[in-house]
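Every protein chain except one is present and positioned as in the full complex.
We call the chains A, B and C, going by the order they appear; numbering starts again at 1 in every chain.
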Amino acid sequence: MADAPVDISALRRALMVPEAGGFCSFEGWVRETNEGQTVSGIDYNAFVPLALTEGQAIVQEVKQRFAICRATAMHRTGYLPVGETAVWIGVSAAHRDAAFSACRYIIDEIKQRVPIWKKEHYASGEVGWVPCHTL
Amino acid sequence: MADAPVDISALRRALMVPEAGGFCSFEGWVRETNEGQTVSGIDYNAFVPLALTEGQAIVQEVKQRFAICRATAMHRTGYLPVGETAVWIGVSAAHRDAAFSACRYIIDEIKQRVPIWKKEHYASGEVGWVPCHTL
Amino acid sequence: MPNIELQYFAQLQDEVGRAHERRHTSAPTAAALYDELRAAYGFALAPACMRVAINAAFAPWEQPLGEGDHVVFIPPVTGG
Partner (left out) sequence: MPNIELQYFAQLQDEVGRAHERRHTSAPTAAALYDELRAAYGFALAPACMRVAINAAFAPWEQPLGEGDHVVFIPPVTGG
């Protein structure tokens, strides 16, 4: 959980181990439109202590479920304009299948379980809490 | 196809469009061991004109098959020591499912169709062409 | 009556008008406390679509509340 921009290249470097042959990463960016409305930015509100616990639990789960070397996840809080990176996930593994599967698992679980909420700010000046994930 | 290190952050930046909410990337790194032998580096030999044509065809295919915004792939040639990035693929999309699927499709197709061959250099001093993909 | 530390997030925070509240309550469980708050503040969200965290860990709705417990009702999450 980070309330300021994070050095992604340092997160990536920490996943580099000699046994790793594949690396999969996912980034969630603030998108310009949602449900037909023009978005100017998103305010991420998080219950930080529980978000950290859940995030660490998810990373432990992927280490048990998939043949990976290392995994990291980062989520921003606060207001982010369109184009900013809100979430970053990186997984290194000996082979690509585990890297892709674990990376996908982490983002899916974050979206299901980690107490973070998006308040969208629209170009119209209105704001709104995103009710739930549509995709 | 690149015979020298590439600025990955520039490749990534070129995929950033306001409609993109998800970004998936895959990197292939030179791994320290293969089939139980210690590898010191890999020499990538490519038939460059056909590799470029096939690479572009694969990127066109993902644009037709998946709801993505942009996709890029880069492959190094020449000798790379352990830990170097041999291949980089990035895909941006409105939603994560398309980003993951397209990224996976590109690396799978590269490994199947693009005329590039690995010659492994072992710590023992021996060298060997990798016979074919085991995973 | 135990003293409960409440923290509100997302739409609940907007509905209450603040992020924190210290509340004396006779509600024996998290479920009963949510009903009490919903009546007070008119929360739109039904508990069926929510979870509850007690002392920064997910807990069953029927968990009894104790003095000083920190309670957070968790609307459907939308991060990522």
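Note that contacts are C-beta pairs under 8 Å (C-beta built on N, C-alpha and C of every residue); 3 or more make two chains touch, one makes a residue touch a chain.
None of the values given here were measured: they were computed from a predicted structure.
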Query: Which of the displayed chains are touched by the chain that has been omitted?
result: B
Residue among B:Ala14, B:Ala67 or B:Val130 that touches the chain left out of view: B:Val130
Message: In the whole complex, not just what's shown, which of B:Arg12, B:Arg31 or B:His75 touches the removed chain?
response: B:His75
- request: Using the touch definition up top, pick the residue from B:Ala46, B:Val62, B:Val82 or B:Ala98 that touches the left-out chain.
  value: B:Ala46
Touching residues (missing chain, whole complex) on subunit B: 28, 44-47, 49-51, 53, 75, 86-87, 107, 110-119, 129-133
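By definition in this document, only the chains that are shown with their structure count from here on.
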Statement: Chain-touch separation of subunit A and subunit C, in steps, is 1
Query: Whose Cα centre is nearest the centre of all Cα atoms in view?
result: A
- prompt: What whole-number Å value describes the gap between the mean CA coordinates of subunit A and subunit B?
  reply: 23
Task: For subunit B and subunit C, let me know how many angstrom lie between their CA-based centres, rounded off.
output: 48
